[in-house]
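Selected chains only, in their assembly positions.
Chain IDs A, B and C follow the sequence of writing; residue 1 opens each chain.
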Amino acid sequence: MTELDSLPDDVRQAVAETRERVAALHAELPRWGLVSWTAGNVSERVPGADLFVIKPSGVTYDALAPERMVVCRMDGTKVEDWTSTGLNPSSDTAAHAYVYRHMPAVGGVVHTHSTYATAFAARGQEIPCVLTMVADEFGGPIPVGPLAIIGDDSIGRGIVETLEGQRSRAVLMAQHGPFTIGADGRDAVKAAVMCEEVARTVSIAQLKGPVAPLPQDMIDKLWYRYQNVYGQHAEGAS
Amino acid sequence: MTELDSLPDDVRQAVAETRERVAALHAELPRWGLVSWTAGNVSERVPGADLFVIKPSGVTYDALAPERMVVCRMDGTKVEDWTSTGLNPSSDTAAHAYVYRHMPAVGGVVHTHSTYATAFAARGQEIPCVLTMVADEFGGPIPVGPLAIIGDDSIGRGIVETLEGQRSRAVLMAQHGPFTIGADGRDAVKAAVMCEEVARTVSIAQLKGPVAPLPQDMIDKLWYRYQNVYGQHAEGAS
Amino acid sequence: MTELDSLPDDVRQAVAETRERVAALHAELPRWGLVSWTAGNVSERVPGADLFVIKPSGVTYDALAPERMVVCRMDGTKVEDWTSTGLNPSSDTAAHAYVYRHMPAVGGVVHTHSTYATAFAARGQEIPCVLTMVADEFGGPIPVGPLAIIGDDSIGRGIVETLEGQRSRAVLMAQHGPFTIGADGRDAVKAAVMCEEVARTVSIAQLKGPVAPLPQDMIDKLWYRYQNVYGQHAEGAS
């Protein structure tokens, strides 16, 4: 009997459902052109447990069945499980774990090297808030985080220090690439898709010279409205 | 019995057919690379009724079955319908409604944030008429509309004031993105596809310096010919 | 009985086979990203007859069944045919016909508005021979043709005058887009695909400044070799 088997029934059920969701969400990364080969990963917190589920390291998107998603503790170590076929979690697991430990409201984390967002990261330049879509989704510029070595806590710390208390759900880690957070895995994936979309559009616009940001009061109004009216979570959308 | 049920049979039939068309047209947006996630919408006027059909807010393109398309009155309010599963219409509905109220010949409206057209919008620069394809499709430059807040009539008014009496079926709303109009939904979708195509081509051409527009008399001839000869709606196309 | 029915059996068979090929080749245009909506067309000469087959005007690539391909005489007029459902040929048919009349070795013609090739056309700039792939496929720079009005013979004449006696199977018609020719329809489609490929690569390379062309003797050797050794039409490929 493995460690996972010994968990209470409802937690094992929650793990199984999270694995289904995380496996399915990985298909969104190649679909929206965010990744080459295996270079991106999604994780999601297991509701009601001190666990999260993340992509195995170095495995292609074609081979991401739910039972291959790796279950981790909050310190980033792997929960042994007879169904996981011995796969190790993503080499970015420490960064995901750090975010979950320090940002309790975060339920999902995504990391990619999506082209245009990473091009901003290569230069250490934020994505300015020059479009209504940036204001809607990120509430202001998408900030740059520090250049950090992979493997210890420095990436996770850089993410948390940059995003804490900010509207933006995306950070461009310098000379590395974007990390996004969200209420759950799907929300973090959406942030990754929109981060690349606005990076691409702004990058192309900037090739002809600087672009003026939106006025701050318009940014505030767009952000407020999008949080409260857009989608199906509120009455009154017009 | 809902409000929709109480409509005459022929109107209910027209609503059903419009929903089918609008649902199918949404598949063209990701197909031609015009949208990320849910960031674009198509609407179409219901023939013979003071109604139009539009995408529900925040719903992905995979989930756009005909019965989920929302039926709206000309003031942009939703017609209650037991089949619509309570979905709210797109957050851009007020702008679509304004266009239908003020431009009676318009039967379809499309809004996207397609990359290159939005990059022109970010700079507040029109797409100049430097290619035969721009002259064919738009009869001249694609104009820029005002920077307007989402949610009241200012977007709709900006679209109508910019396009009224013009050849162009596309307007680049400043720091926001393109809106296109057409005789029906399909025609407006075509305009959205071609707007992005010419935006991309002209943007790439301009990276090496300014590009000279076509002579006005050639623009006029191309426009006249394309309106009268192209396609299957006229005899004599050679 | 229609005019097509009255043709000899072997010609009717050749027409049927050409229609199959031309319908299938149109699928290559969206596949390689050369076209938006309906903006591109392929034609092929019918072997052993003074006829060619071309795309109907304004019809989408999803609806291009063989029986919808339009059969034309060498003057560009349509051969009546009960299977063709009354469709008119492409609005570019006059240009295709002109090429077939004046270049007897040409068996296929393709016209697109593919993005990067059209960006060169917008500026009236040739694609310089800076890559082995340009030398292999085109034997030198891809030339620019004149700005010509659509609908009379001026496009066809511009194509023929630019390509006659040249190695290049592609011409960039100024402020319009590329036309390519080939031994048959497939060869012309290949030229269209490779023309866009080299246009894209060279365009990106040129953004950082001018790029030196290959030495002429290397261009000559690459061209000779590719004509005589590449592919399966010759022994000795290494």
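Heads up, the rule we're going with is that contacts are C-beta pairs under 8 Å (C-beta built on N, C-alpha and C of every residue); 3 or more make two chains touch, one makes a residue touch a chain.
Keep in mind that what you see is a predicted model, and the values were worked out from it rather than measured.
Engineer: Could you work out how many identical chains the complete complex has, if 3 are displayed?
Structural biologist: Spelled out: 3 chains shown, and the full complex contains 4 copies.
One rule holds in what follows: only the chains that are shown with their structure count from here on.
Engineer: If every chain is a node and every touching pair an edge, decide which shape results: line, ring, star, complete or other.
Structural biologist: line
Engineer: Please state the rotation angle, between 0 and 180 degrees and to the nearest 5, that superposes the Cα atoms of subunit A on subunit B.
Structural biologist: Rotation angle between the two copies comes out at 90 degrees.
Engineer: Give the identifier of the chain nearest to the protein's overall CA centre, each chain being represented by its own CA mean.
Structural biologist: Taking the mean of C-alpha atoms per chain, the most central one is B.
Engineer: If you average the CA coordinates per chain, which chain's centre is most distant from that of subunit C?
Structural biologist: The most distant chain relative to subunit C turns out to be A.
Engineer: Let me have the rounded angstrom distance from the C-alpha centre of subunit A over to the C-alpha centre of subunit B, please.
Structural biologist: 32
Engineer: Measuring from the mean C-alpha position of subunit A to the mean C-alpha position of subunit C, what distance in angstrom results?
Structural biologist: Those two chain centres are 45 Å apart.
Engineer: Of all residues in subunit A, which are in touch with two or more distinct other chains?
Structural biologist: In subunit A, nothing touches at least two other chains.
Engineer: For the complex, which residues does subunit B have touching subunit C?
Structural biologist: 32, 130-133, 190, 193-194, 196-197, 200-202, 204-205, 207-209, 211, 214, 218, 221-222, 225, 229-232, 235-238
Engineer: Using the touch definition up top, name the residues of subunit B that touch subunit A in the complex.
Structural biologist: It is residues 36-37, 39, 56-59, 76-77, 86-91, 93-94, 113, 115-116, 118-123, 125, 147, 149-151, 175-177, 203, 206-207 of subunit B that touch subunit A.
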